[in-house]
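A single structure is presented below for examination.
All protein chains but one are shown in place.
The chains carry the letters A, B and C, assigned in the order they are written, with residues numbered from 1 in each.
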Amino acid sequence: MDSALIPDGVKRCPLWQFLLFIGAVGAVLLWGVYAMLLCWLKGLNQTNMNDYYGFALWIWADLGVIALGGGAFFTGFLRYVVGKDKLKNIINYAVLIGFICYSSALLILAIDIGQPLRGWFIFWHANVHSMLTEVAFCLSCYFGVLCIEYIPLVLENRQLYKIPLFHNLAHNMHEVMAVFAATGAFLSFFHQGSLGGVAGVLFGRPFAFREGIFIWPWTFFLFTWSAAACGPCFTIMLTKLLEKITKKKLVADDVVELLAKIAGWMLFTYSIAKIADTVYWATVTAPAQGFNISQFYSNNPFYGIWILYLEIACTLIPGLLLITNGGRKNKFLLITSVIMGALAACINRWVMVLQVMAVPVMSFDTWAMYIPSWQEVATTILPVAYGVILIAISYRYMPVFPQERELNPTTE
Amino acid sequence: MKNEQGKPKKYGMVVDLDKCTGCGACMVACMSENNVPFKADESNKRDSITWMRVYKITNGKPFPDTENCFLPRPCMHCEGQHGHSPCVSVCPATATDYSTETGIVSQIYTRCFGCRYCMGACPYHARHFNWWDPVWPDGMEKSLSPNVSVRMRGIVEKCSFCFHRYQAAMDKAMMEGRKELEESEYQTSCTQACPSGAITFGDLNNPKHAVYELKKNPNAFRLLERLGTNPKVYYVSSREWVRRAGDNYIKGEWENKQNAKK
Amino acid sequence: MKIDRRSFLSLGVGFGAGIALSPLPWKLTDDSSIWTQMWPWTPVPERGESRYVNSVCTLCPGGCGISVRKVEDRAVKIEGQKGHPVSNGGICLLGLSGLQLLYGPYRVKYPMKRREDAKRGQGKWQKISWDEAMSEVAKKLGDAKDKTACIMDSDKGTVPQLFKTLLTGLGSPNFMRTPSVEDSFELALLKTCGYPASAGFDLENADFVLSFGAGLLEGWGAPVRTFKANSLWKDKKVPVIQIEPRLSNTAAKSDKWIPVNPGTESELALGIAHVLIKEGLAKAEVSDSFKKIVSEGYAPDTVARITGVEAGVIVGLAKSFAAASKPLALCGRGKGATPISLNETLAVYALNALMGNINQEGGLFAVPQPDYIKWAKTNSNASVSKLLYGKDASLKALLVANANPLYSLPDTQAVKTALDKIPFIVSFSSYMDETAQYADIILPNHCYLERYEDVPAPAGYHKPLIGLSRPVVKPQFNTKHTGDVVIAIAKAMGAELPYDSYETCLKETFGDTWEAFQKDGVLTADFTPPAPSGKIELNETSLKPVALEGESSAFPLVLVPFDSMRLSGSSIGEPPFVIKTVDDTILFKNDICIEINPKTAQSYNLSDGKYARLTTPKGSAKVRVHLYEGIMPGVIAMPRGLGHTPGFTGNDKYLAGKGVNVNELMGSAECPDGLNAAYGIRAKLERA
Partner (left out) sequence: MGTEEKQIKHAADHAAEGAGGGPILFFIIGLAIALGIGWIAFPKALYSQKQQPFDFSHSLHNGLVDNGCESCHFFREDGSYAGVPKLAQCIGCHEDVQGSTPEEKVFVEEYVKKGKEVPWLIYSRQPDCVFFSHAAHVKVAKMKCEECHGPIGESKNLKPYEQNRITGYSRDIWGQNIAGIKTHTYDRMKMDDCADCHKERGVKASSVQTERDACFVCHK
């Protein structure tokens, strides 16, 4: 029925099956939308956040998806700026994931703030000293870039492509994509970094505070680095997941391996930087404010010091695996590595958001614990459902994977 | 505006913890002066708006050597480094600001859009978010003061050192052709109410104000000074364990500091 | 021309461009954000001219001067009144939140009568007119005659006198005052000084303070004055010793806290007296009988065994007490909301007498009762123990004004049973408190900020003083001054009263001094205290300690109520601002927390925050456990002032339904002199 919309030469599941799937995921989406509306109409009292836990699940999810969406900017950077041409076979998907991640991030922010109708004050009354201002500007601009990168893909839909205007537009946009990719890489460098800066500049919060270069704390660079390292892992992970679901090979192994190799090197170097940062913070920064590293992780039923070890393991191990040829070639090791890589970013963002809030700073204060309300969980799942739907639609109707036709020749 | 000594004004507080009895008058004086809202259940202290909160701290020793002390915590109006207090520099919309004229950290409710970054930045938990719509039971809104604007849901609020009293005092002074305020003309509501006289408020830069000398007390300390927040609220306690509780020290550090003093 | 898809596209693009080039989107964005800054449901306080009105706070017996800031006709803030002899600019948190009582939803807004089809306390009311209400009350009192009783929080001043006059007219002697430590003080002073007097303490001039459980920082005496004295002590380095089983705020701020077994304070005082006498440290004479009893029975070792305070400490206390030039010994548990046994009062008075500081600077004063109400020819006095706890079922009518016996008297169940036997209960309360809820008719008084009233003798003040409480705002509702109501009822029943209205009554009572009284808000009188008599009598009966109710085998623990400034314990309940200051270790959601030593808790396998069932011979309650190192093992402390019951459904969720009223678990143990001196009760604890 919708075969006219489906790209040429590829096979898709029957429409009913597709609609059933979209319907199921759509129900989850609606649940999230309901929770979102509750938050907007009734206020943030719908959450379990409080004055001690001003940032919680949502901000973690926000930082998490931005880090994981980093695959888009870094792959784009490699493809268009560095000139790794091979990556053109995965760039569309990376851009799609990035687009989903960033639009979700903006949506989460719009739910998270207490006065959504005044959200634009961040641009209009911007305070240049605030890392959050930098985040807002770069994030929005980069989202614009992602739209520009994503639009040609939409226009390449078989029917839309027939319209000359769209056809030309898509064509011309492709021509100048290098410029946008470079801009995107630049913007991303800053906003990924400023998200790290958000925590790192909090000199009232010894767990988060980092010394650094000029106005940028170490976390600024670490966040950019980790996004560049973990984002591609996430892209690979989702590629493999989609291949599993569609039971098709969508990207050739050499493409994946190239990206994995680069991600491996990024992870490996990042883990060294992260260890160095942790050691300096634990031995110099924190003690200067009267804290032992153990204090940050004690008295807490949920986060022991293991979370730090886990984070480091999740960067070092996949890093080591992916830089070796054997690690990349072995399917199991490759998938384990990219999952760990994606996990590393999530753990890091979790710690840099929630642990920061949980640790008491005044000596007589107590640990702050918090369990998210269902509204928070639902609104956090909302972007996931939205992402699944968007991937499904994009995959079905757009030529996301240039190699699909060639890797899956139709028998007809 | 500068005071007679040519230094900018720097309003601050000295709280005598030996005198503070934890009675809570400062908390209520603040709430009633500043139109602070209330809910039916305020027992969850983590979403209860109290610009001034009195902490009960203990020396942690078992019976019968237990000791308690009360520590009132308003906003510290941190000066940070050159006015870059932890919260001011992070606010993305300039809703909170540091005034070099008075040293007061402002919070503009109508500018704030509720991102709560400042709350995360403040180690004193002096900032409170309006999680709920403020509701006054029918008739109770009659007790609201027009000098302080009522806050709306979804924004952050905090102690302003009763800045509206400064505005009113300046109005009166200007009316009388003066540009200077006497110490007594501008006092915060908590200072005025404290039945123990434990709170002293004034210009830390003005030798004519009591706080100028009081802050030099050898038993004076500030909360979390080591973080570099440079707060303007000083505490005085004759008890060593209380002074120690004012900051964090790694093992042995405090003892070394005490020995070095001797 | 062909109208196709493209035409619509162009139209749309043009429209979009046009809108963007118009002020519409930009102004809407701006306006919608302004809308969020002024949500229509967020109140905007009216501006206007502001001014101050002085009055006296009557929310507790402290009698502090207040200064109320008004904007036009609204009262917006209560502040302390500078220069007031009692409070001099200071104010407590309850006084500060008075406007929440004035404007709050828990006010009784018009006269109400219990609906015929409703039982008492069901909360079903019908609105009636003042005329109807007053004639009904007059009729019922006419029937009840001398079987009418009245209970108030005070027996001094014009309003209590009017009630007494009404009762006298009915031939009834049944005027009761809510029991408090004042009963103990007055009885002790009558016995030792020989004239009716209130106890006054020259706190400011004392140079050594020995407090037997007096909650100096929990609301004892006139709280603000006591706080100021405490700060003065800090400045002058006056040692303060606090003796009580729990590390209260007073104990925490004192120079030394001496934990003592609950209820053995009198023994400790006598032990100290023993040392003073034995070591020849006494500076004044006391009666021989006293000397004899103390010398024989209260040697430090004996006292140490009873009290749990080491003998050496007792001797040390005595020595440092005697070494001070103006030492002052104080008593009265917590705020003084309950009487203490006569033997304890006398023992502590004896310490003062031994140091010769009765009616002396820095000492204990017997301040003569005010007698400015010349028109009163009444002799009406009765005790709560007889009428409300006794087996007496003869009362036909009860008038309740400024009191809430159903909440504030220990053994709530017994009080309820007594009230059930009284066929007609009239409440004069401004608020829907527990007793008002249980009344048959409510004749609501103006709130304290809407009415005139004379406020004699602030608690613990050492000079005669009368304050004037004045209307700060116009009455907000259809209420009437109780003075006016009583005059009208008395007149309707043919009583002879020289006044038609309360205001005239008040003015005439003060006569020539009224103008000055109006202007200053206080009246003071010269007073030369008589020389001390040194007559402290003790005998075997009065020394008999008040036994704790309950068998120690069944109830191994001791429950003591504790007071705190942040729990006003007022008969009305905690206004929202006050309850907001209460720690979550005292009230957690709607659960009351009890304090218990970790050692005790361990033996019951209880940890912090766990639920437990607390049972006493009088009742049982579900409580939450709060581990506190500052309490003696074996003792449980429970806050007093919580557990108010909802009066108007839905409207008073701010005041009511929080925790448990400790009086439901307490008994009304009586000491031999008729004082309800229950300081605690035996209790048991189980995991729940």
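To be clear about the criterion, a contact is a pair of C-beta atoms (placed from the backbone, for glycine too) under 8 Å apart; a residue touches a chain by one contact, two chains touch by 3 or more.
Since the structure is predicted, the reported quantities are computational estimates derived from the model, not experimental observations.
Asks: Among the options B:Ala40, B:Val135 or B:Met170, which residue touches the chain absent from this view?
Replies: Answer from the full complex: B:Met170 touches the omitted chain.
Asks: Among the options B:Ser48, B:Asn68, B:Asn130 or B:Asn147, which residue touches the chain absent from this view?
Replies: That would be B:Asn147, which touches the missing chain.
Asks: For the chain not shown, which residue from B:Ile108, B:Val135, B:Ala220 or B:Ile250 touches it across the whole complex?
Replies: Answer from the full complex: B:Ile108 touches the omitted chain.
Asks: From the list B:Thr21, B:Ser143 or B:Ser160, which touches the chain that is not on show?
Replies: Counting the whole complex, the residue in contact with the absent chain is B:Ser160.
Asks: By the contact criterion defined above, which parts of chain B meet the unshown chain? Give residue numbers in ascending order.
Replies: 1, 82-84, 88-89, 91, 94-95, 97-102, 104, 106, 108-111, 147-150, 160, 163-164, 167-168, 170-177, 179
Asks: In the complete complex, which positions of chain C touch the hidden chain?
Replies: Its contact residues with the unshown chain are 1-4, 6-19, 21-24, 27-28, 31-32, 34-35, 37-38, 40, 44-45, 47, 49-50.
As a convention for this text, only the chains that are shown with their structure count from here on.
Asks: Indicate the whole-number Å distance between the mean C-alpha point of chain A and the mean C-alpha point of chain B.
Replies: 40
Asks: I'd like the Å distance between the centres of chain B and chain C, where a centre is the mean of that chain's Cα atoms.
Replies: Averaging C-alpha atoms per chain gives centres 31 Å apart.
Asks: Where in chain B do residues touch at least two different other chains?
Replies: Touching at least two other chains: 44, 58, 133, 152-154.
Asks: Provide the list of chain C residues touching at least two other chains, using ranges where the numbers run on.
Replies: Where chain C meets two or more other chains at a single residue, that happens at 36-37.
Asks: State the interface residues of chain B toward chain A in the complex, per the touch definition above.
Replies: So the residues of chain B in touch with chain A come to 44, 46-47, 55, 57-58, 71, 80, 84, 86, 89-95, 111-117, 119-125, 127-133, 152-156, 223-224, 226-229, 244-251, 253.
Asks: Sort out for me which residues of chain C touch chain B in the complex.
Replies: Those residues of chain C that touch chain B are 36-39, 41-48, 69, 71, 74-80, 87, 89-93, 96-97, 99-100, 102-105, 217, 223-224, 227-228, 230-231, 234, 247, 249, 252-253, 257, 259, 476, 565-566, 576-584, 587-590, 597-599, 629-633, 651, 653-654.
Asks: Going by the contact rule at the top, pick out the chain C residues touching chain A in the complex.
Replies: 29, 32-33, 35-37
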